[in-house]
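Encoded as structure tokens, the structure appears first; notes follow it.
Rest of the complex left out; these chains stay put.
Which chain is which? They are A, B, C and D, in the order written, and residues in each are numbered from 1.
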Amino acid sequence: MVGTRTARTRKTATRKTATRKTATRKTATRKAAARKAAARKDGLTHFDPAGRARMVDVGAKAVTQRRAVARGEVRVGPEALAAIRQGTGKKGDVLAVAQLAAIMGAKRMPDLIPLCHSIELTGVDVRLEAVANDGGPGGRVLIEAAVRTTGRTGAEMEALTAVSVGALTVYDMCKAIDRGMVIGPVRLVEKSGGKSGEWRREGEEEWSSRA
Amino acid sequence: MVGTRTARTRKTATRKTATRKTATRKTATRKAAARKAAARKDGLTHFDPAGRARMVDVGAKAVTQRRAVARGEVRVGPEALAAIRQGTGKKGDVLAVAQLAAIMGAKRMPDLIPLCHSIELTGVDVRLEAVANDGGPGGRVLIEAAVRTTGRTGAEMEALTAVSVGALTVYDMCKAIDRGMVIGPVRLVEKSGGKSGEWRREGEEEWSSRA
Amino acid sequence: MVGTRTARTRKTATRKTATRKTATRKTATRKAAARKAAARKDGLTHFDPAGRARMVDVGAKAVTQRRAVARGEVRVGPEALAAIRQGTGKKGDVLAVAQLAAIMGAKRMPDLIPLCHSIELTGVDVRLEAVANDGGPGGRVLIEAAVRTTGRTGAEMEALTAVSVGALTVYDMCKAIDRGMVIGPVRLVEKSGGKSGEWRREGEEEWSSRA
Amino acid sequence: MVGTRTARTRKTATRKTATRKTATRKTATRKAAARKAAARKDGLTHFDPAGRARMVDVGAKAVTQRRAVARGEVRVGPEALAAIRQGTGKKGDVLAVAQLAAIMGAKRMPDLIPLCHSIELTGVDVRLEAVANDGGPGGRVLIEAAVRTTGRTGAEMEALTAVSVGALTVYDMCKAIDRGMVIGPVRLVEKSGGKSGEWRREGEEEWSSRA
């Protein structure tokens, strides 16, 4: 689907990483060969060639700073929108509860997604905002989660999980008012760090432009 | 938003429930008054009148059989769709992994959603299916979760969480092929049991009609 | 220590409970005998006479509505107090974060306390308030958690755990300002329901009198 | 509150850390600026300037050996004290159960405290001891937890959580004897490692002096 994968000049590559790369070259080369042999043509890396699910070996990957940003929405009716907006920053703040739930959800990701690695998260930022629809009743709760890690795999799943848990919490808080709320589109917006470099979804505006 | 709330004749009301209702009438009446006093005009039941978040007291609610059905989708590009479809029922079955993750996700719900009660789930059914888009590349993974409980609160959040975790797992399994996948709309489709009776989202077809 | 255990007239005893008691009398009598035989003279019910830790069998206990209230404090210096107070109800609300953590902590209790039963909580209410010391710098964050359950054992441990987790969260949020904060006294304040009846700690004022 | 923050000469600084610092200087400088811009005047680092709760980004912090020591007490009546003491090291050892619970509690900390990072603990030591009050009935269970980590943030919260969970477990084991037990003061006693250096609470004796 949409998205650009730009070549990435690693200007921030540290000497430490360079040293490690040299030192572990033999191991890495051997591993890369093994990985290639084990690679599936269909790209489903979570399965080995025999079709067995596995937690992919990332032991040879570099420890780099990685970041992932995901976004999502909850579409809400006019009553729920009003209830959310009147509470924001005051008494009964739906968005504040959902924000905490989203941050904690990022930490729980490895318990939820079967084949994901558990990595050390170094930072999680979550924003929520309720906006009214243009020229129509109801509106949307916008959610954005930015997750940073210093590990061997990216933090995409943590960011997407944070957004999903935040959205589910908005639903839970407002379901007595409106059972018809709809969650989505939940999607990755940006990703940096690691071998695959930067990725950015096309057509996503800066968050600040929405308020 | 859309959805019909039909009056519900409780034909399956058991004598046991009747007996309990009588016996606990005084308590219930007192509690109902307290609840009314504590009710918020805006319908945000998870906050008390002072704006403090709370786990709402459901101790006076009847223990009945409740059921909730939720649905969601993951929009996938043509390569991910092909990879998913070739594995289904054979080697490397993305949908089978996501299905298990969804069932386990239903059980983890109370760990994720801050103010939700932990209830005893009596059954969880999850279905996934990958369908191609009509007249265009790519397709969608359809997910449906039906959760049953015998408790004092409904299972909507478990059903929605199951769908979300299933969708996130599909994303995780295919993200090496396609980072642009989009999750949603995730929504409640049906709910029965409990005081508020049945609710059914309009415009949802039977699952069998999709295959 | 201090506290009064008053005889309790179970005015709310339901017919259902009465029926059950009759029906299961034989079993109960046999079990009670077994329990007596297994009782320890020292009152440490979590050990059997041989000294083995156990999760005590509560299968013969009545399912009744039970409630427990616990309280605790965090003693804070003047800077932390000011930071907490300026955020309350507005931007950066330490107490709102701690309150949610406390509610979620009640749910996690069985994961933490080795020999405790996991019971269905029907409601959790948590209050926090920051008060200045009379005639001196700094102050205290007061925490109260009321937990209700419809189960076979009481909710004391859930209430105490909620207060402890709330207090730890206040510490975490303010520790960059003041590492010297002190948590305690954390104590049970009130307990009702179950065979042992009501218990109330002497000398505890109503919460409302503090503000 | 009380406590001394002494300047700390990092004699154990390794060449590796030195190398990393140089290499990542540009990044670090940029980040420090961003952090300063994002710093709150009130010191509540867990909130951003807009008041949104966040898991603070520690990605630029050094990986060093850190250690934190926390202490707490449970005040117990004479019967509970006798029961605890007669079991110690023999049959029905309350303190042994609480000690294990405390160690496991340290590991569960990130599940409990919403905005805390999950870090790799390298060692946890917990001690408990029951002492009689001087010239009066009853006594206290003293608890100390020392937690070591090799990470980007300190282990204060793990140490405090360990002590709290240990204290709650003592309460649970003895509550059939004495509901009036009181937990606290739970407090940080010592902290070393990391940029803020050593911190030590005044007036705390060595543990060995208590027995």
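One rule holds for everything that comes next: a contact is a pair of C-beta atoms (placed from the backbone, for glycine too) under 8 Å apart; a residue touches a chain by one contact, two chains touch by 3 or more.
What you are looking at is a predicted structure, and each value in this text was computed from that prediction instead of being measured.
*Asks:* Tell me, please, the full copy count of this complex, given that what is shown in place amounts to 4 chains.
*Replies:* 6
Following the convention adopted for this analysis, only the chains that are shown with their structure count from here on.
*Asks:* Just give me the whole-number Å value for how far the CA centre of subunit A lies from that of subunit D.
*Replies:* Roughly 31 Å separates the two chain centres.
*Asks:* Would you please write down the residue numbers of subunit D that are in contact with two or more other chains?
*Replies:* As it turns out, subunit D has residues touching two or more other chains at 51, 53, 111, 114-115.
*Asks:* If every chain is a node and every touching pair an edge, decide which shape results: line, ring, star, complete or other.
*Replies:* other
*Asks:* Show me, using the given definition of touch, all chain pairs that touch one another.
*Replies:* Applying the touch rule to all chain pairs gives A-B, A-C, A-D, B-C, C-D.
*Asks:* What does subunit B use to touch subunit C in their complex?
*Replies:* Residue positions touching the partner: 16, 19-20, 22-24, 26-27, 48, 51-59, 110-111, 114-115, 117-120, 151-152.
*Asks:* Taking the complex as given, what residues does subunit C use to touch subunit D?
*Replies:* 1-3, 40, 42-47, 50-51, 53, 72, 75-77, 79, 82-83, 86-87, 90-94, 97, 100-101, 104-105, 108, 111-116, 138, 156-157, 160-161, 164-165, 167-169, 171-188, 191, 199, 201
*Asks:* Which subunit C residues qualify as touching subunit A in the complex?
*Replies:* 89-91, 93, 96-97, 100, 104
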